[in-house]
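Just one protein chain is left out here, and the rest sit where they should.
Showing chain A:
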Amino acid sequence: MRRLLPYPLLGLSLLLLWMLLQDSASPAALLLGAVLALAGCRVLVALRLPPTGPRGLAALASLRRLRALVALLGDVAVEVVRSNNAVARIILRVPGAREGRSGFVHVPLDMRNPYGLAALACILTATPGTVWVDYDEAESIMLLHVLDMIDEEQWVRIVKDKWERQLMDLFE
């Protein structure tokens, strides 16, 4: 079983992806999707990805983690809407009004899992107003560029309390 389907969750996602692309759940789409999913997993095995950590991505299948994942996605959606609004305001500000300043923030991270860090980078960069710039692996310090710098401490707290904790629950 393990050899046939080394990444069950990924295989399932690929199958779902194929059915969405085809916009159908007919037996033909299912069969072809299953073949593609198996082939995709084989490719991933050949790529020899770094291990996903002690509990791994497969553990996402447990109910508690699934709930945590849904909660995280919900938080991301809310944050995207909120920060879109904030960035739009900054862009459309009347010239001459109080200029906010942008800047770099160093955020010390506790998370080491490469997949968790990748997820954090995607979340931070996808939400307008913050861009992940650099990561120092030795010191575990991330460099973040923020468009609206209120104060450094506050941004460090936002990243650590809001995202890092949730991602560590999922990935570590």
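Keep this in mind: contacts are C-beta pairs under 8 Å (C-beta built on N, C-alpha and C of every residue); 3 or more make two chains touch, one makes a residue touch a chain; residues count from 1.
By definition in this document, contacts and distances are computed from a predicted model.
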The chain missing from this complex carries, among "Cation:proton antiporter", "Autoinducer 2 import system permease protein LsrD", "Response regulator receiver domain-containing protein" or "Sn-glycerol-3-phosphate ABC transporter ATP-binding protein UgpC", the UniProt name "Cation:proton antiporter"
Among A:12, A:122 or A:150, which one touches the chain that has been omitted from the display? A:122
Residue by residue, what part of chain A touches the chain that was omitted? 17, 20-21, 23, 80-81, 84, 87-88, 91-92, 102, 104, 106, 121-122, 124-134, 136, 138-139, 141, 143, 145, 147
